[in-house]
Every structure is written in C-alpha cells, then in structure tokens.
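Got a structure for you, written out below as structure tokens; questions coming shortly.
The other protein chains are all here in position, but one chain of the complex has been omitted.
Chain lettering (A, B and C) follows the sequence in which the chains are written, and residue indices restart at 1 in each chain.
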Amino acid sequence: MTVTDSILSVRALDVTRPRSAQPALQGVTFAVAPGERIGIVGHSGAGKSTLASALLGLLPRDATLDPASEIHLGDTALHRADAETWRRARGARIALVMQEPMLALNPAMRIGAQVAEAATAHGIARDEADARMLEMLAKVGFGDPRAAARAYAHELSGGMRQRALIAAAMLMRPAVLIADEPTTALDPTIQAQVLDLLGALRDEVGTALLLISHDLPLVAERCDRVLRLEHGRLVEDDHADRVLARHHIRDYPTPSSGPVVPRAAAPPSAVLSVQDLVVRYGDVEAVRGVSFQLARGEALGIVGESGCGKSSVAHAVTRLVAVASGRVTLTPPTASGHAGTLDLLALSREPLRRARRHIQLIPQDAGASLTPHLTAEALVAEGLEVHGLAQGATALARARSLLAELGIGADLARRQAQQLSTGERQRVAIARAIAVEPAVLICDEPLAAVDEATRERIIEALETRRRGGIALVIISHDLPAVRRLAPSAMVMYLGRVVEHGATAEVLVAPQMPYAQALVSAIPTGDRESSRRRIVLHGEVPSPAAPPSGCAFHPRCPHPQKDDRCSRERPALVPIAPDHLAACWKLPLPPSR
Amino acid sequence: MRGNQLRRIGDAALLVALVVATCFILIRLAPGDPFYPRLDDPAWTPERAATQRVAFGYDKPIRIQFVYYVSRTFRGDLGWSHSRNQPVAEALASALPATGLLVVTALGIAFAVGILVGAWQGWRRDSPLVRASDRVSLVLLSVPEFLIAVFALMGPALAWRWFPTAGMRTPYGPEGVLGLLDRLHHLALPALALGLPIAAVVARLQASAMREVRDAEFVRAARSRGLLDGLVLRRHALRNALIPVLTYAGLQLSTALSGAVIVERLFSWPGMGRLIVDAVGARDYPLVAGGVLVAALCTVVGTMLADLALRWATPRLRARA
Amino acid sequence: MMRPLRAACLVSLLASLCASLSACAKPDVESTPTGGTIIIATAGDASHLIPTHWESTSDRMLAELLFDPLVEIGPERNVFGDAGFVRRLASQWAWTADSLAIRFTLDSTAAWHDGQPVVARDAVAAFRVLKGRFNPGSLKTEMKEIDSVAAPDDRTVVVHFSRKSPYQLYFASHILPIPTHITDAIADSLLERSAWAQRPVGSGPYRLARREPGVETELVAVADHYRGRPGPDRILFSTSPTAESGVARVLSGEADMWELLAPQFVPEAEKYPDVRLIRSESFGYAFAAFNFRDPNDSSRPHPLLRERALRRALTMAIDRERNVRTRFGSEARAGLGPFARINSPADSDLTHIPYDTIAADRVLDSLGWTARNRDGIRVRNGRPLMFTALVPEASGGRRAMAELMQEQFRNVGVDLRIVIGDDKVFGSRLKSGRFDLLFGGWGTTPLRTSIQGTWGSRGPDPWGAQNQAYYANAEADSAIARAVRELTPAEAAPHYRRAYQLIIDDAAAIWLYEVTEAHAVHARLLTPPWRAEAWWRTIPLWRVDPAKRLPRDAAPVTP
Partner (left out) sequence: MTDARRPKARLALAYLALLTLAALGADWIAPYDFREQLTGMGAQAPSAAHWLGTDASMRDVWSRMLYGTRNTLGIALLAVAVALTLGTAIGATAALLGGIVDRLLSRLADAFLAIPRILLLLLVVASVESVGTYALALLLGSTGWMGTSRLVRSETLALLATDHLRSARALGVPASRLLRRHLLPALVPTLATAGTIAFASVIPLEAGLAFLGIGLPIPEPSWGNIIGEAGGLWLTRWWLVLFPTLAITTTVIAANTLRESFQTRLQHGIHAEGER
C-alpha cells in the first residue's frame, strides 16, 4: 500500500513527554486505506491514546511531536500544517469518539447544540447544521431526535450518550474516525449495540475506522487489520485473525472456550442462606426477592449488567445497606465443629460486628476500599486485631506472610495504601478480607482493571481459599473468570434472578433469552460467532420503573413472545436438574 | 420534588429563626442595658436612665424581653432606636439603599473583573503577564481590606484629589446626567476598595477552575470537532468553570457586608455598616438587632440567588430541584 | 462610642450668650449678607432636635439654631446679675422687688417658623416639660433653681426662683420656649417621639429643611426672622463616622468646617493653605482621680489610696509636662487643678506637687513598699503595689496619658493595669466605683459652681453628685460654699483659689491636661471672633468670601 492510496498515513511518528523518561511514541509508521477498519490494541500506557491525540493534533501540553514525524491526511501534510489547518481537518475530515461519554459531553450544554457545532465550526449555516444534526441523531438511534437534541448529557443513559458523541463525530462524514475505547465504559449488551452502530455508519459513509481498545477479541471481531502497540512502539501490524491467533489462548479465555469448574455434589448444609432478599433505595427497588444458598467450599457467580442489583445483594448480605425484607442466615463453622446459625439481619451492633469476621466483602474498586493513609500490612493486620485473632507484631507478621503469598513483598507491605498501584491495592484488599478466615467471602468485581499476571494470582488465591473451605460469592461481568472460579452461577436482570444453576449450564448454554444475549455479547474474537450474536435493542429500563410482567419483555428478541410476558411475571422454575430459569417460553430448544 | 422544596423552605425558616435568636443572644450576652450614667455627660442622670429603661422595656426579665423581641420581630416591628430617635425600620430603610448600591456595585466589579481576569489567567496559563497578575491578586486578597480602603482614601482621594472623600454625591451638586456622573464619581472609590479584594479571590478561583476545565474531556471533545479556540473557551470552558465561582458567590454578600462596615465608615457612606457600628457604639440594641437581622436576611437572599444562578449553570442540579 | 472631653466640655451648665448679635457689639465681619451654603462636618449626629430634650452637644447645637431663648449670655461670659446679657425672645426684663422673680417682656415681632406669634404660654410649657418627669435631666441644676414660670398675659413671662442667687438670669436663659399651638395637642410623655420632635417648628434663625438621622441635617435661613435674616442661606451638618474621614472632607474642600480637630491632625491640617485653624481654649480638663473608697466595697475607705502620702508620691512619679508634650506637642498644656484655665486665668500660680521620682521612691520606701518582685514591682506584706486605671475608650488623649503613666509608674515600682472601657463598661464600673484611678474629664461652664458636684464631699444635692472618686475635704467644702455665695466675680475668686489649692495639695487627682481646641475652617468662610463656649451661636454672622464662592452657594434653596 502506498501513501497515495491511503487516506491517512503516518511515518516515523515520535512523541516525547519530557517529564517521563520514555518517549510516548517512537517511530510509529502505518497507513490507512479509505474505508479500512483498523484495530489498535495494547496495554494501558502503551501509547494508544497518545497516538489518537497526535493524529488529531490535540497532544497534551507536556507532549511534543518530533519534527521528523509525518502525518498525511489525504494530501494534506498535517505535521507541517498551521493551527488553522489542523482545526479545519478536525471534526470535518478526521473525527474522534472518546471513552467516557459522560465526561466527553459538556454537562451544561444541550446535546443538539453540541452535535450541531461540529457542522457550524466548519462554516455550515445554523439551519443547515440543525437539520443535519437531527438527521444524524435519528440515524444513530434516537427515536425522537428533537427531544434528544433538547436533552442534557445527564438525562441520557451511557449508551445514548455515546450515540450522541458518535453523531457529533460522524456529522461531517469524516474520512477517518478514531474511536478511543468507545465501549469500555458501557454494559456488555450496550457495547454490542454501539459497535454495531459504528460499523453500520462506517459502511454507509465509507469512513476509515481506527478502533482503539485493550480488548483484543473485540478488536479482532470488528477489524480487518490489527496494530499492536507496546511501550510506544508498533510491535505488530497484521491481519486480525493472525494477531488473534498468536494471542488468543494464552491471554483471552472466553466464556465458551475456557475451562469450567465442575460442581461438587450438593453439600448437606448451607453456610450462607439468603431468602427473598429485597433492597430498596427510596422509591427504587434494587433487589426484588433474591434467594440462594451457599455451602462450604462452594462458589456462586452472580452476573448481570450494571444496575441489575448484584452489588446491592453483596451489600445487603453484609449489612452495609438496609434490607427491606428477607432473611439472611450465616452458619459459621465453630472450633468444635458445631454450627450455630446467626440470623444476620436481626443482629444488633456488637454481635453484628463480631459476626462480620465470618462474612467478608471485597468491594468493587478494591483500590478505594483501603484507607489511604494506612500501610498495607496495618490494613491487613487490622482485621486480625479487631477480631482478637492476633495482636501487634504477630498480627503484622501474619499480614506480611499473607501479602507475600499474593505477591506483595515486604517493601510494598510497609507502604501506605495510596502509594500502591491499582493491582497491588486490589491484592491488599483481598488479603485483608481473607486474613480473618471468613466462612463466606463475597468478591464484587475482583478482577476489574488488573493486568494479566495479577489476574492469575488473584484467581489462584481465591481458588485456594475455596478449596480450603471458604464459600465464595463472585460478582462480576467477567464471564470467563466466573466460569473458572464458580461452579454455580446466577444471572440477574433488574433486581431479579432470571437464571440460576450450574455454571456449565448457565454460562455455556443459557436458556433464558436475556442470559443468552448477555453471554453472546462477550467478544470472542471469532468473527463468525459475532454474526450469530444476539444484539438486544433498546436500553436497560430504569430500576425505578421496571416493565410489567417479565421485566425483560420489551427487549426480548424471542420470536414467540406473547402478551403473557408483559402481564405476568414468570417464576424461577427448574427447567433441568440443577438449572432454574424464569421465562414463559421455557423449556426451549437449546440455542446452539 | 415538592418535598425537596418544602424542606428548603423549612431550612430557610429555621435559618431565619436562628439568626433572630443569635442576634438577641449575642446582643444580650452580658447583663445590663444601654442606659447607664456617664461621667462626661451630666445630662445622663440615673433618673433619666431609669425612665428610659422602663420606656424601652429593659426592666423586664430577660426571658420576657426575648418573647417580646421575637414576637415583635415577626410582626415586622423592629422597635424604636433611641440613638436616632426614630423607628428602627425607618432608620434601616434609609440606610439599606446606600449599602445596596455600594455592595452590589462592588460585587459587580468583583465578579466582572474576577471572572474575566481569572478566565484569561486560567486559559493562558503560563505567561509572564499571567504570573504577574496572579501575584497582584495574591497580594490584593492578602492585604487587610480596611487598609486598602485607607490607602484609597489617602492617595487617590486626599493626596491627588481624583475622587471625593465622602458621601454619595456632592451636596447641592448638579442634577441630571451630570448628577449621575457625580454619583458614580463618589461611588467609584469605595466600591473599588470593597470590590477589588473580592475580585482577587474570584480571579484565583476562576483561574484554577478554568485550568481544570481546560483539561476536561469535553473540552478536548469540542476541539476534536474543530471548534475555534475562542468558541471552545466561551461555549464550553467558561460556563462550566463558573460553577465553583457561583458556589462561592453566595457567601460573598456576607464578606462584602463585612467589608462595608469599615469602608462605609472611612468614606462616610450613609449605609447599613456605618449605621450598625454607630448603633453598637451607642448600645442602641433595637437598632443593632434590626440591622444585623436585615444584613443576615440579605445574605440569606443572596445565597439563594447564587443558588439559582448555580442551577442555571448546572442543568444537572436543575433537574434535581 | 464618642462623647470625649469635647462633648462634655460644652455640656449642661454651659450657657453663654451670643452678645454680639443684633443688639450689642458690632461684629468684626461686615454683615452684608452674601448667603451661601456652609457644610459643617461633625463627629456625631443629634438624636433630638427640640430644646426640652437635648442630651448632647450635637443636640444642643441644633436646638439652639432652631429655637431662641428668652435671653442669652454675652461674649464676656459673665454669669453674675445681668451684665452683658443680650435680648432674644424677650425684649426686656426686670427683677421683682423681692429679687425672687424676673419679669420678661416678649418681643412683639417674635414668631414661630409657621408664622404664629411667640406667646408667654410657650415659655411656661417649655419649663413644665423641662422640669417634668420626662425631662432628660440635662438642665437639672438650673431648673432646680427655678420655682415656677407664669404667664400673666401673652407678652409677659414671669420666672420665679426658689432662692436668691447671683445667677438667676443665667438660669432663666436656659428656657427655650416651645410652640404651644402645636405641642398642646401632644402629651408631654409623647413629645419626644412626636412628629414635631422629628421636624420641629421653632423660633430660631434657622429652620429644618431636611434630615437623615445619623447622616445629615440641612437647615435653611428664616428669611423673615424677627432679629433679621441670618447670613448663610443654608447650613448642612454632615456626620462623619470617623475623625479621619471628617478631617479629610475639610482638607479636600468638600466641607467648610470640622468642628474639633484632634491634636494629631494639626500638623497635617497646617499644610493646607485653604484651611484655617481657629484656636480656642477648652472649657474642659482631664484628670486621673484617686479613688477614696474601696473598689470592692464603697462603704469603706480605699485600703491604700486613703493615704495622702501615697497619693502624693504617686503624683510625684508622673512627669505631666513631658507626657503632655509627647502626646500633644504644643496642642495642650498640663492641667492646673480642678478647673479649666479659661474660667480662672488668675489661678495659674497655684503650687503643684513637683515631678520628683527620687522623692517618690523615698516616700514609697518609707511607707514600707521596699521589697520588689520579679517584675520590679514594689511589694508590701506579699501584696504588690498594683492599681487599676479606668479609661474611657473614646478619649484618645486620656488613653495616651494612661499609657505614658503606666511606664512612669513602673519606673518607681508601681504596676498600673489599664482597663479601657467603652461607654457601658466605663459607666457601669464608674457607678459601682470599681477602679483605683479614674481617667476622667470634666466639661466646665462659665458658671464655676459645678465644683460643688465634682469635687465637693458627697452630701445633699448638688454636693458631690458627680464626685465618683469620693474625694472629701471639709476645708475645701467650706471654701467652695463661700465662693458660691459671693455676689461678684472678684469676691468669689479668692475662695475658689483656696479650694483649688487644698484639693491640689491633697493629691485628689493627677491633673493631666487641658487641650487647645483647634477648629478647622475653610478659608472661604469669614467668621467673627470665636465663641469658645458655643461657637455655633455666631453662625448667623458668618459670611462666604465673595471671591471664593462655590457652585453649592448658588444652588437654589429648597422651600
């Protein structure tokens, strides 16, 4: 491919950031043909976003473009261009969609105005711009474009915000669209919608798409070519399939391909038993009658999109939020082996505090769960101290050995939490929870935002504990991880359990349509499978006003749904041994 | 939503009640009354003091006085000022417009200058001029405000005769357009003395907010759409950078009124600050209480206005109202 | 917050007459009226405008411009008999045969600002209010001397006195009639807050045009006044909240006069050629009185200060001349005794306790105060030689004296603790006698009899009525009693002198200073000789220099 054929070509792109030792980008060279779909992958800090900024001429102030670098957009040599030329190119010929739609939209400005200004900035008259804006809003999926134009960012859901940003980026039909992690902040089912939209627009306009992501399977599914960056250098530039093939097995387990933990025979007695749990925040019913039981050494995965109530279950069970109704009992093993059952919801302050030893939570964003000014070892030792398991130096020593097991050396253990990296903090939080040897350990997204090595360590540590007898609850939308850790799984939608059973069933061959869509939304890197993907329409309804009947019915893709779905709520019923689901149309033939 | 409004009204009522009570308690912290014999002034005999004491109700137990005070205050009757020998409400009504003019002008200057300068500083970041102006604002907000007023009086007014030293207008001066100019001429110095320190605070606040917003994602997004710099500044950055300034604005009425106490004294401005200080000196308790109450109510109203402005600038808050 | 010495010195008994006006001596300034607008910056504003209720000098100033008295004291300030007294509302007066009443005949042209004639009942009503329950007490002493006022007919006022005294006409001069055709409709108790009290209809050369309490008061000339049209068309009294701002207004030419320039402003004011400083001696004197009673129990004598030797030693420790020089330069003189020089210029050769720290040390040693504590303060029987000084916040001069004396006392081993009190604190401590040294000041009047109340032993009114430090000396009392009884100034003088000397020798107080008053007046005003006791009385005679007229002089006078 020659420069003349390409719509965008980059040669020897060097970006230096004087404050950091390493250059942000070094000798990056590639070209993009018109309409081509290119994926750019790499770990965080590899230079992906710097590349996007450089291509738009929006490098941060502390970064400088080496004068020898070349950026050609069509026949314009942008690297030699003045600010005004850059400005005219931006938005008109090369556009950007950013990661956090909430942050990328001006909170004080109406959506329509923000979209339309992409046109007015390039000399299009106001009326014409407004017309184009409305047309584009309709095209990106706003049912009522005029209402959307009048809305503010906070009035839209995450997916709709991202659609609005895409509308602004595509308004001038740019030759190149850079999408910088466009779906990372979105729920899995919405991710698929947005990516499909990007693809459709690209097909229509003929825009070249530069899709930046840390998620190789996702990129591989959607792109022709993949560029991989490492430490600011381009280390791979190849056909998507070949790149995927090289990395697939080791780094990216998928729901349908990874190992599944087998399920033990049903144990006789439960350590944790939850019945008809209901949690309300004001008018919003976040959890609407969830029941499950968990035995020693067992693990339950809870999956579902954000807002489905998974975290609320975790907080309710540990009594961090008030429970509206329901029953939670905990039967911790005692020294004598006899089990005394605790009615968790009835405990008063001090007994509850003592009971907490037996039920521990690793909260979501574990990094933030550590008191910033305390040292890692003190944080871990604290649990031992307050529950009288060990004091002073003994407690510290035990804390240190536990941390070492999780790969936190003595040096790091003496640092304050705020001085640790995200992954390190995550591990400290886990060490802290397991230090008190609880009977039940609830992990809320334990693997979010950690690198591969840490991920393995954490999975290993949790696995070891489970085998040691701790009962685990894993809350995550990382389905592969759930498959590896939890023999049984539960899918939640709008505060209810919609499918529950052995992981091998629920997360491999789900029956309820929502569960099917959720599982299929996980990118596998397989383009064929992506064609079979069930893409849901519409947004997740607000938990404050859930639809009647089966809460999923407005989005349900099932061809045979009838008005019973909208009238009556289906109960969670067994559809197979050890497999429950809530759907009027079950049992259904397996989907694959 | 309605609950929220009711709550807000309840809060305002509670606030007013607390202000009223605070005024009374602070004024009557120590026992005694304003009527006592004076060495230098044989006119103030014990007999006279006793008569006045009865006339103004200071012979009653303090609890009864409190009840009287509260019930009268809520009926809008602020009592009789013995130092001015006129109803308190009348004295306040004549002083309020002057203070209003001074404080509103000063705050106008403060926010206009502060926001413009701060926005410019935050947008331009590092230039020698920005650094220099930043130093100036740091000094301005660190000099005690009364000294700014003193220096303004000594230099521009007295030594160089650029401005008059006292009052709101030239007595028996011109009318019409010239009269208006004359009033502005009188207003300029006290308003600047009062407004500039606040402007410095606003500028620094605005500059730091601007620096933050400048790096915000949505500003980058706006640039990525190819917007002209000026438009990015005006349309995207400024409005959002105003939010911390507006949050802060509500409290500034209180600061400005505090400053007005001294500025009005120095520039013989016939306003509330001067009135209240005179009244404290004369131990004219009804007048002090009335004045403080009105000043506090002004602050409460000012805070509410700032709150409204904040809502205008922050659609998200508007929705929650 | 104010009422320093200045306010005091002109207070109450101060009565003086503006002789010169229409009747008597020719004024120095040519009396061709040039009209004009005069702006007078004042430190405090009046709270009352009517002559029956005035409380402060500011009140009185306005009351006396708005209302005329029956007669007025002359510029010679004579208070005996009727020498020098000038006519006002009364065109003539005569004593009755028993010398217990004076019969005044009202000027037939005298009229109220609303055109109604002034009648005899108006004086009767004024006396009734002054004497009555709602009288503020300002003129208690004077009114006590008057028994009753009668109006046998519309033109005749008869003032009856309770006893014979040389000062009867002077007492009567304090009656300023009020318009009964208006006030009859108002109960005496409501007079103070009546509409008339806010916007008085008076009989004086000026009437009220506009008033904003606490800020400014505008008076305009009564064109058809029975004594003739006053000079300036309009007087604007404008209150300045601080002395600085008031002075600044005169220096910048925005005002024509600042009534009393504090000594520290004098050097600055002298730099301005447009501003004329008019000096006059003060009627006030400042002192630091020793408390003769125990601060904790006023029924007992002071445990230390009752000792005459101690008081004298303390006085010897103070370099009064130096203190006055340090603080005031040449703007004040050291005090002479319990009087102001202006009233008794002949008494300046009294003998004083000298400044002599060696002698002071010796006396203190001899009194047993030999030991010293760590701070160098003398101690006797474990008790340090420590006193509390009560100083009014409003008086910068006395405050400065206290500060200077504190250091001089320390040099002889005496610890002086200064309590600066605002009006209330000062007043309440004064009342309960909680102080050792009282930094006071008295305003005196041409009538010297007030010493009965200020330094006379506590006794039947007026004796000791204002003697807050409980000084008592029977010998001095009898000298004062004789002085008060004498019928001529010459006969009274030696008795006063003797009383003064006794009080000085007793070290009743440390006599601090008498200031030379400086009035800052713009050069465009031409003024007759200054009336030290009541400068405002000559305002109708002031003129604006025709060469220095300002736009405001030509501004139309509002009706």
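Some observations on this one:
In the analysis below, contacts are C-beta pairs under 8 Å (C-beta built on N, C-alpha and C of every residue); 3 or more make two chains touch, one makes a residue touch a chain.
Note that the coordinates shown come from a computational prediction; the quantities given were computed from them, not determined experimentally.
Although it is not drawn, the missing chain touches A, B, C when the whole complex is taken into account. Touch with the chain omitted from the figure is made, among C:G132, C:P267, C:P303 or C:G459, by C:P267.
When the whole complex is considered, the residue among C:G132, C:P152 or C:G329 that touches the unshown chain is C:G329. In the complete complex, the hidden chain is touched by one of C:A400, C:V414 or C:A507, namely C:A400. Which of B:R28, B:R239 or B:R311 touches the hidden chain is settled by the complete complex: it is B:R28. Check B:A152, B:M168, B:L205 or B:A313 against the missing chain and you find that the one touching it is B:L205.
Checked against the full complex, the candidates C:A125, C:V247 or C:V275 give a single residue touching the omitted chain, namely C:V247. Although one chain is not displayed, its contacts with chain A can still be listed: residues 318, 320, 353-357, 360-361, 363-365, 368-374, 382-383, 386-387, 417, 429, 432-433, 436.
Although one chain is not displayed, its contacts with chain B can still be listed: residues 11, 14-15, 18-19, 22-23, 26-30, 138-139, 141-147, 150, 154, 158, 197, 201, 204-205, 208-209, 244, 247-248, 251, 254-255, 257-258, 260-262, 273, 276-277, 280, 283, 288, 291-292, 295-297, 299-300, 303. Residues 242-244, 247-248, 262, 264-265, 267-268, 322, 325-327, 329, 393, 396, 399-400, 402-404, 406-408, 410, 417-422, 424-425, 428-429 of chain C touch the missing chain (whole complex, contact as defined above).
Please note the rule applied: only the chains that are shown with their structure count from here on.
Each chain gets a centre from the mean of its Cα atoms; for chain B and chain C, those two points are 39 Å apart.
Measuring from the averaged C-alpha position of chain A to that of chain B gives a distance of 50 Å. Note for the complex: chain A touches chain B at residues 56, 58, 60-61, 87-92, 95-96, 98, 100, 103-109, 114, 117-118, 121-122, 152, 154-155, 165, 168-169.
The touching residues of chain B, when paired with chain A in their complex, are 125, 215-218, 220-228, 231, 235-236, 239-240, 313-316, 319. Residues 32, 34, 36-45, 47-48, 51, 80, 82-86, 91, 94-95, 153, 157-158, 161, 164-167, 170-174, 264-268, 270, 274-275, 277-278, 280-283 of chain B touch chain C in their complex.
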